[in-house]
Structures are given as C-alpha cells and as structure tokens.
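The structure that follows is given in the form of structure tokens.
The complex is shown incomplete by one protein chain, all other protein chains being positioned as in the whole.
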Amino acid sequence: MNDQSKLWGGRFSQPTHILMEQFSQSVSFDHRLYKQDIAGSIAHARMLSRNGVISETEFNDIECGLNEILAEIERGDFQWSESMEDVHMNIEFALTQKIGEAGKKLHTGRSRNDQVATDVRLYLREELDVVGALLTLVQKALVELAAQHTDTIMPGFTHMQSAQPVTFGHHVLAWNEMFQRDYERLQDCRKRVNISPLGCAALAGTSYPVDREMTAKELEFDTVALNSLDAVSDRDFVIEFNAAGALVMMHLSRIAEELVLWSSPAFDFVDLGDQFCTGSSIMPQKKNPDVAEITRGKSGRVTGNLMSLLMIMKGQPLTYNRDNQEDKEPLFDTIDTMQLTLQIFAAMVPTIGVKTDNMLSAAAAGYSTATDLADYLVRKQIPFRDAHEIVGNVVAYAVEKRIDLPAVGLDQLKIFSAAIEEDVFRVLELQGSVESRNHIGGTAPDRVREAVDNARKLLDAREVYPV
Amino acid sequence: MNDQSKLWGGRFSQPTHILMEQFSQSVSFDHRLYKQDIAGSIAHARMLSRNGVISETEFNDIECGLNEILAEIERGDFQWSESMEDVHMNIEFALTQKIGEAGKKLHTGRSRNDQVATDVRLYLREELDVVGALLTLVQKALVELAAQHTDTIMPGFTHMQSAQPVTFGHHVLAWNEMFQRDYERLQDCRKRVNISPLGCAALAGTSYPVDREMTAKELEFDTVALNSLDAVSDRDFVIEFNAAGALVMMHLSRIAEELVLWSSPAFDFVDLGDQFCTGSSIMPQKKNPDVAEITRGKSGRVTGNLMSLLMIMKGQPLTYNRDNQEDKEPLFDTIDTMQLTLQIFAAMVPTIGVKTDNMLSAAAAGYSTATDLADYLVRKQIPFRDAHEIVGNVVAYAVEKRIDLPAVGLDQLKIFSAAIEEDVFRVLELQGSVESRNHIGGTAPDRVREAVDNARKLLDAREVYPV
Amino acid sequence: MNDQSKLWGGRFSQPTHILMEQFSQSVSFDHRLYKQDIAGSIAHARMLSRNGVISETEFNDIECGLNEILAEIERGDFQWSESMEDVHMNIEFALTQKIGEAGKKLHTGRSRNDQVATDVRLYLREELDVVGALLTLVQKALVELAAQHTDTIMPGFTHMQSAQPVTFGHHVLAWNEMFQRDYERLQDCRKRVNISPLGCAALAGTSYPVDREMTAKELEFDTVALNSLDAVSDRDFVIEFNAAGALVMMHLSRIAEELVLWSSPAFDFVDLGDQFCTGSSIMPQKKNPDVAEITRGKSGRVTGNLMSLLMIMKGQPLTYNRDNQEDKEPLFDTIDTMQLTLQIFAAMVPTIGVKTDNMLSAAAAGYSTATDLADYLVRKQIPFRDAHEIVGNVVAYAVEKRIDLPAVGLDQLKIFSAAIEEDVFRVLELQGSVESRNHIGGTAPDRVREAVDNARKLLDAREVYPV
Partner (left out) sequence: MNDQSKLWGGRFSQPTHILMEQFSQSVSFDHRLYKQDIAGSIAHARMLSRNGVISETEFNDIECGLNEILAEIERGDFQWSESMEDVHMNIEFALTQKIGEAGKKLHTGRSRNDQVATDVRLYLREELDVVGALLTLVQKALVELAAQHTDTIMPGFTHMQSAQPVTFGHHVLAWNEMFQRDYERLQDCRKRVNISPLGCAALAGTSYPVDREMTAKELEFDTVALNSLDAVSDRDFVIEFNAAGALVMMHLSRIAEELVLWSSPAFDFVDLGDQFCTGSSIMPQKKNPDVAEITRGKSGRVTGNLMSLLMIMKGQPLTYNRDNQEDKEPLFDTIDTMQLTLQIFAAMVPTIGVKTDNMLSAAAAGYSTATDLADYLVRKQIPFRDAHEIVGNVVAYAVEKRIDLPAVGLDQLKIFSAAIEEDVFRVLELQGSVESRNHIGGTAPDRVREAVDNARKLLDAREVYPV
C-alpha cells in the first residue's frame, strides 16, 4: 500500500517519513484489540442501519466481511501492515478491499477517537474479569492451604523477629485478605471501565442520528459516557486498573518475600515444589525460589507502568492528543504480568510443603510468649506498663542465661514478681498462647477454622469468568 | 524525660543515640492524629471496663484525663516531646502523669500496631470526607459556569488544534465528569478505609476479652478487620487513597494546562481573577496564572507520594515493620495538597471571565466545520471515506487561498463535488454544526442544558461533610 | 530438549512446570545480547587457554563454534528455545551440540552471574555510544537551525506569556544546551558502565587461575570491578543510564510541547514537515504534530522504566537474586525509545519551517519591551523598584487603551514619569531591545552567532560512534 491510500492523506503533499511510520504506528501492539474492534464495528454498523444511515444490505455486507476478517485473524492468515498504522485502519482497509463501497461507510458517525476508547474498554473489561477469575483461583488455593494448617504453630513476626506464636493457617489467611480487597477493588474499578464512549465521535458527538444506548446494550456496557469531550480524552479507567494492579503485585511481592525467606536454610519453614524452582549452573546444591524472586521484581514493573500512565496524562489539554497512544503498552504489560503471575501462584501454592516441626521449634525459641506473661501479670492486677517492665527483666535474664522462658523456673520468676504462681506455665506454652487469642480476627485455631469456612462461602458465591 | 522511662526500655542497657531519636521519632508529623488517638483510646478503655478488664472508675479517670489532654492540645498548651517518639506515647505518658496507675492500664489488650492503624484510618476517613466536600464545591462551581455558557461557541481541540466547534458549557462539563468519577472512586475507597483494626493488638490478637465490634461501633467503623496479621500490616487503604488523589491532581493539572493556554495572549479565551494571579518583578505587564501553574507542578508531587508508598510496601514480609512509619508523611502531604488545591479551585472557578468573542472567532477561523461538510456529503450518498477525501481537497484549497470554508463559494465547491448544493452553507456555520450534535453526551446546547440539570440534581442529592 | 538436559537439573526430581518456563525464561528478550555473549565467551576461553585451564585446541574449537553460531544468528538460522531459559544457555548448548566436550569446558571459572553482567555492560556501552551519536546529530541540526535564525525576533515566554523579545536562534540554542548536558552526563555514566565483572563468577570469584585484566582488555573495558560480591549484584549502571535517559526524554518532551504549541493555529510560528505529521480520519483539515505528541507521551514511559528499576533493586540483599532479571526489559525499552525518538528528531528538525513574520508580530504585540522601559528609567537614576511601578502604570494604561507601548506617546509617558524623553522610543523597539542584551548567554544576535560558532566547534571535535 502506498501513502496515497492513507485514509487521512487527502491534504498532504509529502509522503510520510520512513521513521515516522515506525515511530507512530501502533498496530504492532494494538492488533490484540482486533476482537473488540470488530465487535464494536458490527454494533455500530447495525445501529447505523437501524437508524437508516446505511442500508440493511450494506450492514449485512459489513457484518459478513468483518466476521471473515475475524476468522482470518484467528487463523493467523491476516496480514498486518505497519503503514496502516493501527488495528482500526488495518481492519477497515481489509473490509473495503473485501466488500467495496459499503466498507467505506462503516466509519460514518464515529472517529478513531471514540473507536479506540471503545475497544480498550471492551478489552480491559474482559481481561479484568480474567484477573478476577485468577485471583479467585489463588484465593481458593490459599484457603485450602490454610484449612490444612489451622493448628500449625509458627512464630508470628514483627520487625522480622519472632513476636508471638500464631497459626500458619492464620498467616495464609492474611494473604487471602489482601487478595479479597484486590478483588473488591477491581469490581469497583470495573464499573468505571464498563461505560460506552461509542458515538462520541472525534470529540463533539456526531450529526448523524446515532443511538448510543443501542450500541452500548449490544456491547454489554453498563451505561454510556455522558460527555463526548471527556469520553475521548479520559484514560482514568486505564490508570485506576493499573493502580489496582500495582497493589495486586505489591501483595504478591510481600508473599514472595516470605516464601524466599521461609524456603531459605535460615528459616527452612517451607519447601517449594521443584516445578517452580531452578538450580544454579555453578552451585549444584541450590534450589532457587525463582517464581518468588521474579515476582518481587515484577512488582517494580507494574508500578513503573502506573507512573508512566500518570505522567503521560499529566498536563494534557483536552481532548484527544496522540500522547494517549502511549497508554496501551503499559496497560497490556500490566495485564500480561498480573495474569501470568497470578496463574503461576495458583499452580504453585498447592505445592508448598510445610515443615511444621521447624515452624514449631522456631516459635518455641523466640520468647514468643512474653506477651502472654505480661497479660498474666495484668490479670494478677499489675498495671500493664509495670507488667511490661517485669517481663522485660525476665527476658533479659533468660537471654543472658540462654534459656527459654519456662526454663527460668518458678523460684526465679517469683524474684521478678511475687504475683507469679504455678499456673504461669500454662500461659508460657505455645498452644495455650495461640488458643487464648480467641476473638474475631484472632489467631486461635477455632477462629481460623471459622475464617476458612467464611472465606470458602465467599469464594464459592463468586461468579467468575471462565478461564 | 530520660531513657529509663521509654516505655519499651526494660531490656536495654544502653541509652538511645541522639541521632536515633531524631531519625526514628514520628511525633513531629503524627501529632496531627491526636484527636483520633484519643477517641480510639476512650473507645478501647470503655470496652475494657465493660468487659471487666479495668474498673469503671479507672475508665472514668482515663476518659477525663484524655479529654483534658485533648483540650490542652487544642489550646496549644501541650508539650510534644521527640524523645517520646510518637503521638501515642506522648499522650499515654501525659495521661499517666495526670491520673497515675489507671493510665498504665490503658494499653491493656492493644499495641501501637493496631493503635496507629486505627488512628490513621479514622483520620483518613475524615479527610477523605473533606476531599469529597471540596470536590463537590468545585463541581458545583463548574456546573454553574457551564450553565452560563451552554450556548457559548468555542473551538473544540484535538492535538491542540481546532477540530470542531463545541460549546464552552460542554467543555466545562467535561471537567465536571472527571471530578464526578473522582468522587465515586473515593466513595469506593472509603469502604476499604472504614474498617476497624482495633483489638488486633501487636499482630495476633489478644488474650483479653475484647469486644471488637463494640469499639468499631463507637468509632463509627463499618466493620472490623477479619485477620489480625493483615490488619496491622495492611496499608492498601493509604495507597488506594493516594492513587485516587493522583487522579484528582492529574485532572486538575489538565484543567490548569487549559487555563494557562487560554489565559495566554495566543488564545485569550479567559481572564482569571487578579486575586489568583501574580505579577513579575521585572516585567510589570505580566499577569501570571500562578494557581494553574503551581497546580500542574503539584500533580507531580502527589504522584511522587504514590510512588513512595508503593515502594515502601514492596517486598515487606508480614507483619508490622518500622518501614511503615514512612507512610504518614506522603499521605499527609497528599491530603494537604489535594485539599488546598481543591479549595483554591473552588474559589477561582467563579472568577473565570469568559471572552466569548475571542472563542467564537477562533472557532470560525479553524475550518472547524470540515467534518460537517463530510457528513453533508455522506447524506448525499457519498461513501464516508470518499467524502473525507473531497473535503480534504476543499480544505487544502482554502488553506492555500487563505480563506474560510464558506468563502470558497458554491461554484468552486461544485468542482470538488457535484453533489454540493446551496444548502451546504447551513452546515458550514458554527451554530448549525453545534446544534446538530444532538444526542446523549453531544455538544448541542439543548443537550448541555440537560446535562447541567442532571449534574445539579446529582450534586444536590449528595450528602457532604461540612467544611 | 527435555528437562533432564537443563544444565542445572542434577539435583531435581520433578520437571519444570509448563508455566514456569514461560514465567522465568528471558531468552525472548535477552537474545539481543548474543553478540556480546559470544564476544565475552571467546575472551574468557582465550584467557582460560592462555592460563592452561583448557588446551589451545579446545579454545580453537570454542572460538570456531561460537563464530559459526554468531553467523547463524545473524542469518536468522538459529533456533532460540524458551526451555533453554536465556541467551547464555541457548548458545552454550548449541556450542556443545556443535563441538562436543570442549563446549562443556567453556563455563569453567565463570557463572551466569558474571556472564550476564558482562554482556549487559558490553551491550549498554555500545548503545550508549549510539545514543551519543544520535544526540550529536540532533545537536548539529539544532545548531544549524539556530545559525539561520540568529536575527529572527520572537517573543520570549515566561508563564506561557510573552515576556521579552528574544531571537529564535537563541531559543533553539537553549534546546542545544539541554542536549549538551545530556551528552556530558552520558559520558560520565559511561565510565561506570565500562567496567568488567568477568571472572567474579557466581559471587566470590573463582579458584581457577583467571586473568581478569586480560579479558577486560580484550573486551575494551576501562578497568575491572574490584569486588566480586558487588560486581554480580550491581545494577547501578543500568539505573544511572536510565536516569540520564529520563532527562533526555524530558528535554525532548519540553521541545515537543513547544512544537505542538507553535504549530497550532493559536501561535502559528512553525510548520512541521508533512513527513512527520498525520491527518485525522474525520477532520480532513487537521495536520497533527504526531511526533511531538508521541514524544511527550514517551517521556512518561522512560520515567516509568526508571521507577521500575529503582523499585526492583530496593531492599535486595546481596548478591545475585533472580529479581535482577527484570532489569532487562525496562533497559532495552529505554534504549529503543531514546534512540528512535532522537533519530526522528534529527530527521525532523531540518524540516521545521519558521514563520518569521508571525513571530515578529507576536513579539510586537505583547508589551515585551516593558522591561527595557524600566531599565531606561533606572539609567535615568530612578530606583529599580520605583521604575517598576511607573512601568506598571504605563502598561495598565496601554492595556486599557488597547495600544502598544510606543503608541502611548511622549506626552502621556511624561505624565507617568518626567524622566522620560525622546530617546525612549529606541528602547521600546524590539530590535534595540534584543541587541542590548549583549553579554555571555544573552540574546543579542552577535552573541547568538558567537554561541553558534562555539557550539559547532564543540560538536565537530566530538568523536562519535558511527551510526
């Protein structure tokens, strides 16, 4: 195809510079919108024919032609051309080649500005639903892992140090809570994605008799955009989705960090399936938690995309500017990164082997029931802050002697506080400690079982996109 | 106060390094949480006394003492001390000084980890509501400005070039749509802010008989956090709010850009009130749109805060780590920046003077009805893409002759296309063009009036926080 | 190839998960390092043979084999395999297929950790030199444009408003200064790129007798990395380069903004060649400054990459972690984006048509010699701040009367200040104003000519990579 055929070439006396084509084309990345582009075009054409702007025959030709193109693309037989700039021009040109005059009428009453906004919204709606389904898979895997470990005791950490004993099931459910929020946040975001800009044309609407509700309904949009200038220049939905994605990836990076730590010899709490690890070319004994490490890295990537998007939109006057074309690659990269990472987590979580003995002995070693001792003293009527000081002295003593709290012995304990009696040993035990935190959100095994049940119900009730 | 009195000092043999106090203190910025800290403490103490952990007298002493401290702080009589680290320690220490032993019991069954999470959530909930109220003020000012200009014709721009005539009211309503989304996004965010972590203690919950629903209800939280480990380590709500804030500021930066352009001599579309402009020390004729420029700059600031927050949380193992302390300054800065900028926009928008003549002549000059000519040809049965090419030739001719489209004349127009007839001149006029885009979201004055009415209803129905 | 043949597979009992291969592979993007990987391997093998670790025959086989592979890759005949993970494994496996046992010895005394660091440094060094050459091309184009316009008067802007008359040549040289700094910054960065990590092996160095200076010299590194642990975990050079790239793109975005403004009808100062613009599918009269708009957008992209990289490295313990693999795509994207954008600017700058008349009349219209009037008064012994106030009154009067400063007339001027005399009209003229700013860095045409000469000398003296 030569430049003469550029659809906007009428006014131009000089051909496009060779670099320009490479620089300004988007088809190399936006061709993935082909399905949405075709669906949008068919809806638009049907509406045009319903409203008498084109004839029914013309519509039938357009629909047929577009469906043929769809099949060609999906078979891999379609020739994408960079000189045709973008997915829209490529398809429209092919349509006109195929069906002649009627093809030239398809673009009546719309513009690439509302067309691309429609395509991206349709595309993102579907991918967002896929993300939702993948989040659900990961959550289900986590809840089942938690269900197996409602009574498994491990150290709970603050400042990377053993603080109080908790159950592993409780810890895994903390991860589930993160994704629960992510899921809800994405559902909220979806409301602002699923709005139809179609019919807003270049910026001001169109003088053709368009029926925007009709196309919106056919394309399963919830509603139509209420202002044409805003509709063609708005990329909030891309940014909001990416911000939600940055949170998903941040959560994955936190879990990843824990898996890296826990699978290291220093902790040795879990064993990740061989299928998700790699070795080293020079150190054959290593089993590297690659999925976790790469996930940590990928969290930077998605945050970088978010920054790109905000910076692209910053200070742009209305309405459409070509800067906006740069929204697609960060968005697509975020979608791909999130989906692949969630997919691999869904597969990996069930392979996590839990070394319950190591968890238990780590919990036992870290004076992790010191708080329980303080609480015990408070129940003996010692003010909290005083109890705190007494326990501090007990721990300092135990650290110095390199012994555990129960090993301090009643006589010595009584020197620190006369209020301490025989019954103290029950609170110094891990099992007792864990069971005592028995309120909503607490780590007691009964509460964790309850939380597992509630989470299962919530997840089962969720209607998810089939993946 | 010496180090011996540090509330966690029991185990330590060496005093805190002088730099350490400066480095790790947060009271210089978190003292602004005092109101929420006190409210949270009173709710917690009331619950403790209800559940028999402390006596009613003790609760009364605590409540009284805290209310006295509140009054002192608000009078400016309270001495904040950096060696006391944070707002929580400062207040608790003062309480114990004031009421003795009972003060030491206040911290029973909680930790600074759930305390700070509670305080920040309460604080952010209120500030978010203030932002909502300010958004409403800005939106109302915009809708009233639009109401005055439903028929004012201006050029609509794409690629910073005149594209099609639109009405100024329509353009201003595009701004309103941005803030409408912001408002709804913040309401969605609020659901995830307004959740009570109180009672989750350090990380695992507590062995005291706490009633988390009771404190949540007293503090007007919607619900309680369901997992203690998550509750003390979650900062999603801070990030989600900041992401919403980055969008608000991005929108303001886009409007700001337009105000800078439009108040420049090159456009001369609007006049910003003297009250919101400054002059130059060396060029006395200048009237600088400072508010708009600074606003553009401030959009960078809030996006920077978002970056900070995501990076702070990245790769953090559960549960609480001191890194989290760094969440406050970006959050507070985002709140302050948003609120001040929205406030000044609410005051500035009504001072925008609109130069309708300049807008009109700019619209007339830019071949902005070329699309209408193309649409005209299509209605004469010329396929869209062919019509496009004809119009391209007409425009090229007019540009070369340096004349406007109507000035091309019927004879010459007929050379470009025999389908053109006398009735073409109606579509080449601005008024006709604007009126013809008469569908939902279109720029026709009737539609803009309708949109103004709808927006007014929506805004009037909104329940907003009093500011 | 099955999993058994994974080079690190010895210890593993389960095959890699199908998703894992996709998730952890890097060959789809790091294959572009093939040339550097092969050069590094040949240098390493030659050193091994020189030091007796492998035989000369083995080295010859390796060199031959690698050169054959190089040729295959460049002919497009090489089969890259994702199951082989990365460029290094792909090439090494192919080598062993080709030459047998000797191939298995190539990896002696090195690791993928120092290998990939070496490859990326070699690759970046070359691409950085290409960027330097492209910057030089852009600078030369700018300096020649400036040379043509040393006397072309235009308004100088502050706050987007006409402030004082300047010459267009002076303005274009301001752009040149930005790139001059970029060039120097990249040269400084190059010193920290061009350091050899080869021989640092996995992290600790190697027990083989390696000669790191020898390989460094063969690969034209300036020096060797001084600490093996640092050498394999350092990605500063990637980040520093990307930060320099973010500045280059920010500069391009500022120029782009000016080109968008100046080519808009509101300014109409320049005409960008048709070759670098596109049209609109619905508005045939538009000539969109796409290159400039896309460039603005791309500045967000490169800053996003910088953010990704900083976040990836944040909080990583030494030494190599797999997170680092995520450094490549942002780096490659930054390189590609910068190079393509600079290339297109180098081609576009000479096509910029300057509308000198429009520039001149804009300068005449904006009271841009007000400062000169103030300076005139100061020379008449009126204190600067008083002079400022007088001129402010004169301008307010002229604005009200809608006349230019010279049109105010001597009688009226004398009412504002008795010190004003007949000679005032010389300073109110644009030409006189511009000529009077005659010091280093000033806008006087003589100074601009001098600056053009200096810039030409600097650029001619620059040794640049052939592109």
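The letters A, B and C name the chains in turn, as written, and every chain counts its residues from 1.
Please note the rule applied: a contact is a pair of C-beta atoms (placed from the backbone, for glycine too) under 8 Å apart; a residue touches a chain by one contact, two chains touch by 3 or more.
This structure is a prediction, so every number in the text was calculated from the model and none was measured.
Trainee: Please pick, from C:105, C:286 or C:355, the residue that touches the omitted chain in the full complex.
Mentor: C:105
Trainee: Of B:82, B:126, B:218 or B:323, which one is in contact with the hidden chain?
Mentor: B:323
Trainee: Among C:314, C:380 or C:449, which residue is in touch with the absent chain?
Mentor: Looking across C:314, C:380 or C:449, the contact with the absent chain belongs to C:314.
Trainee: Just one of C:24, C:90 or C:303 touches the chain that is missing; which is it?
Mentor: C:303
Trainee: For chain C, enumerate the residues touching the unshown chain of the complex.
Mentor: For chain C, the residues touching the absent chain are 7-11, 96, 101, 104-109, 113, 156-160, 163-166, 170-171, 173-174, 176-178, 181, 184-185, 188, 191-192, 199-213, 224-234, 236, 239-240, 243, 246-247, 250, 253-254, 256-258, 261, 296, 299-300, 303, 306-307, 310-311, 313-322, 371-372, 375, 378, 383-386, 388-389, 391-393, 395-396, 399, 427, 433-434, 436-444, 447, 451, 454.
Trainee: Hey, which chain B residues sit against the chain that's not shown?
Mentor: Given the touch definition above, chain B has residues 6-17, 19-20, 22-24, 85, 107, 111-112, 201-202, 273-288, 290-291, 293-294, 296-301, 303-312, 314, 321-327, 329-330, 340-341, 343-344, 347-348 touching the missing chain.
Trainee: Footprint of the hidden chain on chain A, which residues?
Mentor: Contact residues on chain A toward the absent chain are 158-164, 260-261, 264-267, 279-290, 293, 307, 310-311, 314-315, 362, 365-367, 370-371, 374, 388-389, 391-392, 395, 399.
Just so we're on the same page, only the chains that are shown with their structure count from here on.
Trainee: Suppose you list every residue number at the chain A-chain C interface; are over half of them used by both chains (same) or under half (different)?
Mentor: Mostly the same residues form this interface, as more than half of the numbers used are common to both chains.
Trainee: Between which chains do we find the greatest number of C-beta pairs in contact?
Mentor: Counting C-beta pairs in contact for each chain pair, the top pair is A-B.
Trainee: Between chain A and chain C, what is the separation of their C-alpha centroids in Å?
Mentor: 32
Trainee: Approximately how many whole Å separate the CA-defined centres of chain A and chain B?
Mentor: From the centre of chain A to the centre of chain B is 23 Å.
Trainee: Can you pull out the residues of chain B that are in contact with at least two other chains?
Mentor: 158-160, 163-164, 261, 307, 310-311, 314-315, 371, 388-389, 391-392, 395, 399 - these are the residues of chain B that touch more than one other chain.
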